[in-house]
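Just one protein chain is left out here, and the rest sit where they should.
Moving on, here comes subunit A:
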């Protein structure tokens, strides 16, 4: 009757007897205290006869790990450990030294992990008071901070420092061929500069900030030389940016892998909703009376939502076909309206960008407003359109979970593609609406009159977007959230109570983070120090959001699932990455770099530095690289990767079938057990009746 749970691995030291809970196998343990009958059923019995030495070859660390996971009382575990220590066979000093080393290495790893992870205590506090959904937002923010900081180190190491070192010397890589007019670029203003202009320049990246390490225009197209070491600065610039993108992709996918594993292992999340809520709904880490009350309300709300969804499903199934037609046509109409709203937002951005570029020479505060006009319009659109879409969703009458997903998808689409609209408008202006051979673009294939150094201008736009996003976040905090809380707390009126304290809505905050990160990726080619600025921005944002969370917010009644949400955030981040990559590829390949500035002047496009430098490599390297790029190499590689992928797909399907088989087996065993129990009851009844008669006769 002892069926071991299906586990692999050696070192199973305790017998897990199944059947009727944990029946007390009559193996009395010497060291167990006299305990009440109720508790002897509580723990599975330990199999003393199994000798640990024969089961594990890789040192005694295995049984120790198993001992920690054994569901035995502590006194028993310590006794077992003592016995294990005695069982340890005489080993050579090398073995024991090795074992001690692995143990201390494990301890060191644990300590280091606790020390290096940033903000651990804060995250624990947040999770305890506001739940897993809010905590996942802050975990995501921490991931972005670390990603940006590491990217900054990368860029500083390969682009910034060599430029500083080789600033003065170095031979120019390409001859200065090109019309004189195209090479005119004078970013430093002459004459008297008004004092407050420095502040305006700081905010818009012009003036003293324009010709600095911040923007693309400052970097040289020289080959830095130092004794027998030469450093190709333009090539390094290009490769660093490309590598930065690939590095970010790898980080995102690695993190998605861990999140996806959990999501896949748990199968369809819509199954077993009620049992999930009942058994895993309560957060044991909840601290404080208020948080507990809220958690209870939250669970109550979730159960009610599920019951409501059931009711709606039943209602929807009971609709007549006429009502169905009406409902579907309403939904199509609302979809078209929401598309129309998003299209209107794009058109506004287009108009605003055009206007801003036309009036870019203005001075003073008005000039600043014109500079920031695209950012203002994007932010306003991102605020208004989701509000309107929420109202639309009320008419659509989808199930509550579908409504949430639709709203999020619309918001994601709006955010990312509004950024795309801005860039598209900029591009059209730089390349004179695509006709690079006519009008103002005839001389240099880009609009050199308005944009003597167009890359710096694009970098400035991204810089302004980042800064504006940050300023808006802080402004909303100071001007909206704190006053709201003061009003709600101190002004006893019905209106104030109805408005209530701010709720920390996780999805929209996450989208704002993704938007900020996408802007940084898009601008990285043109503004190499943007990751550093973004790191500082996100760090300040972390503390600001934490403060507002604890002082101004009440936990949301409708929670966001924490494990599937981590995966969702990363998927949205990946969309942002794809947009940024598309922009980068277009700028690398299609537009002619400015002739007056930057490391790629006098080349026909940015990517052509690679073939140019390629021919300066040694012949063997050239032949090797040609070979890798040729068909003789890539086709077998492609075939090999297809084979490997097929193998993994087959493996995954086999595992899936295994899981289904085991589930069916569990069901069958349960029924077998019931059948046997019934048989036993029958038999004992049959046996008892004659015995009983016998006893009665005796009397």
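Keep this in mind: a contact is a pair of C-beta atoms (placed from the backbone, for glycine too) under 8 Å apart; a residue touches a chain by one contact, two chains touch by 3 or more; residues count from 1.
Rule of thumb we're sticking to: contacts and distances are computed from a predicted model.
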### Summary
From "Two-component response regulator ARR7", "MKS transition zone complex subunit 1", "Calcium and integrin-binding family member 2" or "AP-3 complex subunit sigma", the UniProt protein name for the chain not displayed is "Calcium and integrin-binding family member 2"
### Query
Which residue, A:117, A:275 or A:658, contacts the hidden chain when the whole complex is considered?
A:275
### Task
Using the touch definition up top, pick the residue from A:71, A:364 or A:656 that touches the left-out chain.
A:71
### Message
I'm checking contacts with the chain that's been left out. Which of A:159, A:214 or A:286 qualifies?
### Response
A:286
### Task
Touching the hidden chain in the full complex, which residues of subunit A are there? Just list them.
5, 18, 20-22, 33, 35-36, 38-39, 41-42, 64, 67-71, 73-75, 77-78, 81-82, 107, 110-111, 124, 128, 132, 262-263, 265-267, 269, 271-276, 278-289, 291-292, 296, 299-300, 303-304, 307, 561-564, 663, 666-667, 669-671, 673-674
